[in-house]
Each structure stands twice: as structure tokens, then as C-alpha cells.
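All remarks here apply to the structure that follows.
Only a single protein chain was left out; the remaining protein chains are all shown in position.
Right, chain A next:
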Amino acid sequence: MTMTQSPSPPNSNDDKPQAVSEVAQEANQAQQDVGAEAAKQSVPASVFVNSEPIREDQVSNAVKFLSHPKVRGSPVIYRRSFLERKGLTKEEIDEAFRRVPDPTSSSKPASLNQDGQAKSSSNVQTQAPIQTPQPVAVAPTGIASLEGRQFHWYHAVSAVGLLAASGCGTALLIKKVIIPKLKLWVRKVVLEEENDYAKKIDAKPSLAEEAAAAAKAAAAAASDVAKASQEMLNSKNEERRRFEEFMSLMDAQVQEMKSMSNSIRKLGGQASSSGRVFSDHDDHRVSASSTKQSYANGKVDVNVQLGRSSTPPASAEPPHPKSYMEIMEMIQRGEKPSNIREVNDMPPNPNQPLSNPLIAPRTKPWDAQNGSDHQVLQSQTSAEGLNQNGQDDGLNYLLDDESSTPWWQRKNVRITEIENEDEVKDTGPYGVRTNEQPPPPIQRTWVPPRPPPVAMPEAAEAIRRPKSTPKETATQEQSADGQSAAHPSEVTDELQRITKMSESVGALEMNGGFSTGNSAVIQEQENSYGEN
């Protein structure tokens, strides 16, 4: 009220009371508006919005993360998701993004491809032992780079094969061609020697020279051949080594491809013949990057790939039903299960108006206990609801007259598997609804044992039992009250509170306190009705 006095009224001279009252009204309104706004905004704003200040250390870590070249290749949303999972707030993430220049999404795939190919070639050349994480790192960069590498792979493999084949071919050629030539040549020489044996004396020196020359040539040829074959062997060994390297890399790649294809299926697949791999939270075949890698050290956990979590902790996936696995296999083979039929589930009239509601919405139990003004509303709505409820469901229920409570409202007080017995006993067999709606009309033999709040029950009872007069109901209630023995007023209060389900105030303790008195009442009631 001090606010009304502080602003000086503009027309303080004339019409003082009016001005003051006007100002007071305005100030009041302003106060109310501000209050309302504050109430509107402050509760959700202060509670459902995080109001932590920006933590500089987290932001700097995020900047380091975002500056990493591998991270720059990944889509923005996965970078954000990773940071969110690390516990950064939106403001901190935005600040980190602001500080790090962001490559555009269009240039990402291009740089991706180059990175991928450069990496694969460096892998080949350096034979680094960290080949597995690198293909893993490059794998998320996409199919394009993968295809590039595949292309590269097949290139290399076919080159190796060609080399090996040509090596073998030339070796064979040499063996087949040169050696027979040699042999022939040697034979020639020998024959000539034999033929020219007569001309030995003259031909000897020339023969000898020729032989020597031939021997030299042969030796040279042989050494050449030896060299060539050795070179061949060396190159073959080298090729074999390289081939094995490639094979190991290829195995890694095949695994990557498998995981990629799984993820592609999951991401892109519609419900067409390819089916639906939806239990992906069970099947985690993401390769072994660990989310436990220390983020603070700036090392990159580039498992941002598809925002997918790593394998579930410790246990295997839950055992799926056998037929589930069969159906999955069928889908993966491309077969459609035979029990599917064509169903047209489109609305015959998309503009069909909805039918009018028969019942007014019923208040929720958690709203019911908030304040007395709700009670008034409740009585109105529930009275209406009763009317219609009586008409609607009453027809069904009237057929089964003399039956006791519907089984779902019956609560077995004795059997309590739950350890928290107090809570169970608390509500008892009539612990039905807390929005003041009494049970369906047929239970003429079963009166709600609780003495209901004042305004309600007469109206409700009167509506429910048009035959019985209010007097009868009053007497019935009185008798019920009388039966509740010792302290009717106390019990009334207790039961009223129970009815309103005011558990938010000291929940369990109160329930514990009430339950004893309550259960006594319940049993008494039950006994009395059992006799009826």
C-alpha cells in the first residue's frame, strides 16, 4: 500500500481525494499487473529456466573441442548434442560457437573427403599402429568419403594384383623362353664343338674363345636372370606385405561399413520393405569409442557421429523373443511378413465434427486439494457430471443391482504386498476418487463411510437416489456417523483430510497417523454391512 502514496498525484491541488483514489487504483492495478506478470514469469522463468551464470572453464573446453579439425567435420547438431551431454547450458554452448568460427555446412563434405583420402594414404604409407581409431574417426564423415576410400582401396588392391600377376608372368616367361633358348644355344655350341672336332686344331682357339665368350654370356645371362628373379621375389614380398596391410585396413573398413549401413538404415529407413530397426537402444554396434575419454583434456570423443550412445553398461541386450528375431531376419532379407493386410485408415470425412462431450472434465486429484475455491467448482462440475454419469453409466449398472462395489474399487485391506502398508490402508476400500464424485448409483447397500463435506453430499445423494428423500439420506449418514464410534468429529476431520488427499503436507507421517483410526472405521463399516 505504500506504493499508492509514493507517486505524487498530478492534480494534487484540485480533487485531491479523487486523484488520490485514481492513483491508488492505477497503482493497485500496476501492482497487480506486475504481480501477475511476476507470478507468470517468475515461477516458470525461475524454475524451468536454468539461471546459472556462464562457466568460463566449460566454455573454453568447448572452444577447444569445437576447434579440433575432426570435430569441424561433423554436423553442427551433433556437436551441440555432445556438449549438452557434457552438461553445458545453452548459453555456454552458444558462447562457445560464437568464439569459434564455424565452417559452413556446404564446405563440410568437401573437406571431409579430402581429409578422408589424405588420412587413408597416410595410413598406408606410415603404417601407423593407430589405424583403427583413425578409420573410426573418419567413418562418421559420411558415405562419400567412404566411397572415395573404397575407390582407393579397389584401386590399390587391383594394382597390387596386377603387379603380382605381371611379376609372375614375366618370371614364367623368362623361365620358359630364356632358359630353353639358353639350352638350345648350349646344345648348338656343343654340337658345333662335336662337329668341328675335326677342325679342332684350327678351331680350337676360336672354339675356346667362343666357348669362353658363350660361357661369359651365359654367366651374364644367368646372373641377370638371378638378379631379375631376386628382384621379382623382393617385389613380391613387398607386395605381399602391402597386401596384408591393406587386408587389415580393409577388415577395419568392412566393420565400419557394417556399422554405417546399420546407422543408415536406422536414420534413413522408412517403413517400407526394409522394415524398421527401432530397438536401437538395445543393439549398439557403435565401435568402441569411449565416452569416458576425458573431455577436459581436450581430447576429442568423436563419437558425436549420430548422437548415438555407446553400448549399454555391462550387460548384453535384453533377450528378444524368438519370433522377434525371426521377423527381423525376414525384414533384413527383404521379405515381408505374410500376416500384413492392406488397411485403409484414412478418415472418411476429414471435416467430421466431433461429438459433443457428455461429461464435463473432472478435476484432477492433485488440483483437488489446492484451496477451497476448487471445492465449489468441484461440486458444480461433479454434480453435472453425476447427472450425466448417472444417465450414461447408470443404465449399465442398474442391471446389476445389489452388487457390491465394482471389483476395481474394492481394495483388500488385509493383503498388502507393498511394504508401505500405511499408504494402502489409508485409502481403504472406498479410496476411490478424491474429486468428491461418489461411486456409481447402484450401491444402495453401500454408503460411503466417510462423512462427506457439508455442501456436497446432500446434493450428490439426492441426485443419486431420487427415491430416497434427503431425510433418509441424512439419517443414513447419521447412522454411519454413529457407527464410527468414539470420536465422530475427529474421524470426520481425519477422513476429510484423507478425502482431500493432503499428502503434500508431511505425507507419510500423517498417513501413518490416520491409518490406525481409519482402519478401525473401515472394519467397523465392513462388519456392519456384512451383517446387512
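Throughout what follows, a contact is a pair of C-beta atoms (placed from the backbone, for glycine too) under 8 Å apart; a residue touches a chain by one contact, two chains touch by 3 or more; residues count from 1.
Basically, contacts and distances are computed from a predicted model.
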| item | value |
| --- | --- |
| Name per UniProt, for the chain absent here [options: "Peroxin-7", "Ribonuclease P/MRP protein subunit POP5", "Trafficking protein particle complex subunit" or "glutathione transferase"] | "Peroxin-7" |
| Touching the absent chain when the full complex is considered, from A:Pro53, A:Pro69, A:Pro101 or A:Pro348 | A:Pro348 |
| Interface with the unshown chain - residue positions in chain A | 43-44, 47-50, 77-78, 80-81, 84-87, 89-90, 270-271, 275-276, 278, 280-282, 291, 306-310, 312-313, 315, 318, 321, 323-324, 327-328, 331, 336-337, 339-350, 352, 354-355, 357-359, 361-362, 364-367, 393, 396-397, 400, 403, 406-412, 415-420, 423-424, 427, 431-435, 437, 440, 501, 503-504, 507-508 |
